[in-house]
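Submitted below is the structure of interest, expressed as structure tokens.
Every protein chain of the complex appears in place save one, which is left out.
Order of writing sets the chain letters: A and B. Residues in each chain are counted from 1.
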Amino acid sequence: MAGNIWVLAEQWRGQVSELTYEVLALGSEVATALGLKLQVVLLGHKVKSLADTLGKADSVLYVDHPALEEPTAETQSSALAQLVKELQPQSVLIPLTNITLGVGTLVSAQLQLPGINFCRDLRVVDGRLQAHCVLYGGKMEVLVTALREPAILGISPGARPAEKGRVAQAPAVEEVTVTLPEAPPVRFKKYIEPEAGGVDITKQDVLVAVGRGIQGQDNMTLAEELAQALGGAVCGSRPVIDQGWLPLARQVGKSGLTVKPKLYLAAGISGAPEHVEGMKNADLIIAVNTDPQAPIFNLAHYGIAGDVLEILPVLTQEVRKTILKKAG
Amino acid sequence: MGSPIAGAQPPVCELTLENLFEFPEGRKVLTCIQCGMCAGTCPHGEVMDYPPRRIIGMLRAGMLEKVFTSDSLLNCVACYACMAKCPRGIQLTEVLLPLVKEQVFLRLPEIPGELHKALENTLRYGNPMGESPRKRTAWVKTVEVPIRILAEDPRPVDVLWFVECQNSYHPRGQDISRATARLFYALGTDFAILGNEEKCAGECARLVGETGLFDTLTDYNVAVFRNYRFNRIVTSGAHAHDAFLYQYRALGFNYPVEHVTPFFARYVDQLKPLLQRKLNYTVTYHDSCCLGRHNGFYEEPRMLLKAIPGIKLVEMPHNRMNAVCCGGGGGGMWLDTYYKAKGYERLSERRVKEAVATGADVLAISCPYEVSRFEDALKVLGYDKRMIVRDVVELLAEAMEV
Partner (left out) sequence: MNILVLLRMVADVVEELEIAADGKSLALESLRMILSESDGHALEEALLLKERYGGQVTVVALDAPEVDDVLFASLAKGADRATKVTGAETGLTSRGMAHIFSQVIATAASLKPADLILTGTQAIDDLDGLVAPLVAHFLRLPFVPIVVQVAVEKSGSMATVVKEYPGGVRGEFEVRLPAVLGIQAAEKPPRYVPVAKVRAAAKAHKIECLPVPSQLEPLFVEVLQMMKPEVAGHAEMLEGPAEKIAGKVCEILAARGLV
């Protein structure tokens, strides 16, 4: 019996993530190719209204439970596993972010089903799904197939444009119930917000992003000066924040912020998927890196194979000159 | 010509802090008169809690453990200045400091991030940059002269050219390597390089106190050298030169070792007719610590520079034995952020100011660390339009161009 294509909606703090819409677009294509229906699984507590935005699907399976308000990987996977077992979808697509990390693996283990991570694309070949996955930090790709159905597929960002997953109409919503443990072994306590005040990089038009190529804290001034000259702000990739050269609120990427500025100047950033995830939709990406093979150049619109420590100050000077010339 | 300030014999490898006084070099340490010349001449003297004078004082008082648990010796850039000035001729940088720094390093609760990475990379990839060993000879195909790689063609060779890490991987280092290759070729030298088997000589790891890493690299390098037949080693690495000449020698590794600068200086008469192009530069030469103070090769680079038509040589006030270190030795190459956080002035900036004040347009160097350090300093200070940095071999090669 042919089941449906399921997408787990990733909802957090009252919002459905951008990635969910990307996965909806992908799921819709797959469903059409297989002649199946597309359903969204929405887990949460008192978030039924979020279903309205998920109209790309034919219907939404909504699970409301207090334990799913601030979910743990366990409660999410337990709920999803119960639904999969009962309703037998053909495949389950899960947007892969920090919110859902571990859920797909747990469901696949609990139900003895295949789990496939890092999917960048799904294709239907001879009526079967093939996943195109990216491994080794972007350095190698594999074409994978599941040896059993349903497969639990973890979808990475970039598979489809999010706009293709959004539609005006609201879908039909079906409420379903699951049983979740009374006293779970993992209990959410509270959120710790990042330090207040300071720059909100998601609101900046211009971002000068620094990566390992900046080499040291005292070279940060080079980036700050350029950002200042351009009227923007400095942000960074994870290694720079890990080193303490920038505060957490400036982190762009998988465990940081997603930004969509008019200009993203990537200085000394290699372009690993975890970082690219946070900035790939910037209007204009200019990258500087000593390695002409750096993956960032596959994403950037313009590239400079050079040392940021050399390029940044020269660029700052030129920007200032250009602006002053305009003023004068 | 060059007369090392080192003692007549290279330091014995079996010297430890326990058996120190069983050796003449060790007993010499006790002849310290506490004059403080070492502290006064140390480029980081104002921030050095334990200059050699004080170390020896603590040694005499049986309080060396206090020195070991201080991180102050991370400030030592192993520039041989203290040793050069010691009126007693105590082998400070050669004998005392490495033994003490080894103990300091073992006790450091954490080491600065950049240094950590450099040491880990050196152990794993044979170079502090963390580049693949398979890319070490990528520069070879960018130069038009043929370069034999022993791993591919193991026939006996006269000169084994040990290229060194910076000069293999860093873009400016590769410029220097290309120039060096052209000079070897022009002289008709029978030379070859190890190729991707070449790994860091580890001298700076040793001089920051990571003797375990140095030993591991030595074991490896000696085993690789044994696979090939060559008459002598000529290296672009000033620190590598010291490792081979002093440390490896003490392990019975007895090949003649020369740095490229004194090597080419011996052939200056053959080179002169090839230097056809007039370079109208005013050049000031920075004496590197290893080549200069440690080994006494002051006149060789100057001789080479004077052989180039059109070059005018001017001296910085601190020249030859008094040269001020670029700050790259003893681990300093990877401690800039650490020093900056402590508010020190960069030694490379201090030196560059002196160079610029001579009015020269070229700062000539001969140690691989110096080119990136001084170019960086020039940029930071805003002098990069007034002065460029060139290795001596680069200037020679430039003068050879038609």
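Going forward, a contact is a pair of C-beta atoms (placed from the backbone, for glycine too) under 8 Å apart; a residue touches a chain by one contact, two chains touch by 3 or more.
This one's a predicted model, so the numbers in the text were calculated from it and none came from an experiment.
Considering the full assembly, A:74 is the residue among A:58, A:74 or A:218 that touches the omitted chain. Residue A:97 is the one among A:97, A:204 or A:237 that touches the chain missing from this view.
Contact with the omitted chain, checked across A:27, A:89, A:114 or A:268, is made by A:114.
Only one residue from A:58, A:141 or A:218 touches the chain missing from this view: A:141. Among the residues B:27, B:116 or B:278, only B:116 touches the chain that is left out of the figure. Not every partner is drawn; the one left out touches subunit B at residues 105-106, 110-111, 113, 116, 119-120, 123-125, 130-132, 134, 210-213, 215-216. Touching the omitted chain from subunit A are residues 12, 70, 72-74, 97-99, 101-102, 104-106, 108-110, 112-118, 130, 133-148, 151, 184-194, 205-206, 230, 242-243, 248-249, 251, 254-258, 262-263, 283-287, 292, 295-306, 310-311, 314-315, 317-319, 321-323, 326.
Going forward, only the chains that are shown with their structure count from here on.
The part of subunit B that touches subunit A in the complex is made up of residues 113-114, 171, 336-337, 340-341, 376, 379. Partner subunit B is touched in their complex by these residues of subunit A: 215-218, 243, 290, 307, 309-310, 313.
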